[in-house]
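Structure provided below as structure tokens; questions to follow.
Only a single protein chain was left out; the remaining protein chains are all shown in position.
Per-chain numbering from 1; labels A, B and C assigned in written order.
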Amino acid sequence: MTLGALPYILALVLMLIGLYVVVAKKNIIKIILGVCILEYAVNLFLLLLGYRHGGAAPIRTAEQADTSAFAAGAVDPIPQALILTSIVIGLGCLALMVSLAVRLHEKFGTFDMTRIRELKG
Amino acid sequence: MTQGMSLIVKTITRLVTSFITLFGIYIVLYGHVSPGGGFAGGVILSAGMILLLLAFGREQTMKIISHSALVIWDSAGALAFLTVAVVGYLAGDFFINFLSTGEPYRLASAGTIPLSNMAIGAKVGAGLFGVFLALAIFRPGRHQEEE
Amino acid sequence: MGNMLPLFIALPLAGGFLAALGARKSSLAGGDVARVMALIISGCLLVGSLALLGRESCVYWIGGWPSPDASTVGLSLVCDGFTQMLLVTVNAIGFFALLYSFSYIQRFTGRALYYCLFLILLSGMNAVVLSGDLFNVFVFMEVSVIASYALVAFGVERQELEASFKYVILGSVSSLFVLLGIGLLYNLTGQLNMALVADRLAGIETGPAVWLAAGCFIAGFGLKAAVVPFHAWLPDAHP
Partner (left out) sequence: MDPFMLLLLALLAFMIIGSLIAAETEDLLSSVVCVGAIGAGLAIIDLFLGAPDLAITQVVVEILCVAILIRVVLNRKDETHRTHKDTFAVGSVLLFLGVLLVLGGWAMTTLHPFGEPLLAGDQPGVAQQYLTNGLQDTGAANYVMAVLLDYRAYDTLGEATVIFVSIIGAYVILRQRGKLRHDTGNESDS
């Protein structure tokens, strides 16, 4: 295993922890938090993909007049744009999941998935 | 929640909220020359209004901003962003940057990008605060007997 | 003819935003206006997709960005034979589902919001079918899928809420798998345009990273489409 892949693998570990929470936990809020962790991990992975050693932020100031020097030293802007979109999508999903959780708690009086299944019908 | 928090919190909130709103507007307007942008600024605007809601309670806040006004701002922001795209379509291509790009590093540069940022900022600010307000005014168990 | 393509997305989106504007004022009138608008827009889309049928394939570049051979900076809408067929299918099913739902939706509150969600679902599906960019497919798949989460829970009864919650969780996890796959492909090829990604992938040898990306896409889209090993959520959500 080379060192160059170590940050990727740590992001993968974070993803799998999120997946574990989603699959193994029975509490609605815990499951929502698991989806949040998974989303952070995927965002982190995309961010790690875009970095280059010693890279500067892709925001130019008036002092950086030389375009080719800037283009050779800045980090990749595409993953950042993708992550911004993905953060927004995650926030939308979170709003929807939280309102569903509130409604489920009102109807069943609990956040426990197993008891919600028992109560059905 | 209904009555709001203590006098200290209310006073501080009164002082701070205007600055939070100002910072949110700054982040929205300068998104194309410095870090930030419509989405981050919109979330800051909605966070300022959430602070108002938490400090003063929902009755006081809903006197200032009603729920239907929030829905209208939300849809209007989305429509404004779509309008930028459609005007570009009429001018040649969907989402073409139909304004001149101007001189870089100035506020009035980059063509349609500041317009889009403003539309997204209004939309996101109103929409997220609307969700929080809907969660706050949701009272559980009020119509349990109807089933 | 390619100039018509953005309207398949812009028209229902505008309808959806306008329908939400009318949702608060007076619910009954807002619902009726939204219904007429949804009917007109859906009919226009059906006619438009039928008119596209049988034409030669075309590519529409959004934003007017030039497309040099090596790499493309803009996003594209692609319309070839298969896309035309899918477009007709999506819009025909949308139109007839809308006709059927007129009487069904009468018994619910908040009908303007229903038409808003329906139109946005339709525009998301049209955009997924037309898109020529990997990340764009992801974004508009999220648009249509989030609208369908809300539509599953529209009656806010117990079983609808539970089914919708399961659907949201599985849907979110599967879209994150798709996003992971897109990230892997972007790292391998440096492109997001589908044609260019395929082009570059043919040039490099198929290593484990490509297999991981393929596995992510199969798991993600499989969960969304409920193909056989991933079908557990479907009976709950569509009773």
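Please note the rule applied: contacts are C-beta pairs under 8 Å (C-beta built on N, C-alpha and C of every residue); 3 or more make two chains touch, one makes a residue touch a chain.
Values in this document were obtained by computation on a predicted structure and should not be read as measured data.
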Which displayed chains the unshown chain touches: A, B, C
Residue among C:8, C:135 or C:221 that touches the chain left out of view: C:135
Hidden partner interface residues of chain B, rising order: 27, 31-40, 43-44, 46-47, 50, 67, 71, 74-75, 77-78, 81-82, 85, 94-95, 97, 101-105, 109-113, 116-117, 119-120, 123-124, 127-128, 130-132, 134-138, 142-143, 146
Touch residues of chain C, complete complex, unshown partner: 13, 16-17, 20, 23, 27-28, 62-63, 65, 70-75, 107-110, 113-114, 116-117, 120, 123-124, 127, 133, 135-136, 139-140, 142-143, 146-147, 149-150, 153-157, 161, 164, 184, 186-193, 196, 200, 203, 207-209, 211-212
Chain A residues that touch the omitted chain in the full complex: 1-14, 16-21, 23-27, 29-30, 32-34, 36-37, 40, 43-44, 47-53, 55-61, 67-68, 70-72, 74-78, 80-81, 83-85, 87-89, 91-96, 98-103, 105, 110-112, 114-115
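In the analysis below, only the chains that are shown with their structure count from here on.
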Mean-CA-position distance for chain C and chain A (Å): 22
Between chain A and chain B, centroid-to-centroid distance (C-alpha), Å: 23
Chain C, residues touching no fewer than two other chains: none
Residues of chain A whose C-beta touches two or more other chains: none
Residues of chain A that touch chain C when the two form their complex: 15, 19, 22, 28, 31, 35, 38-39, 42, 45-46, 49, 78-79, 82, 85-86, 89, 92-93, 96-97, 100-101, 103-104, 107-108, 116-117, 119-120
Chain C partner contacts - residues on chain B that touch it in the complex: 67-68, 71-72, 74-76, 78-79, 82, 85-86, 88-89, 92-97
Complex contact set, residues of chain B against chain A: 34-35, 37, 39, 104-105, 128, 131, 134-135, 138, 140-141, 144
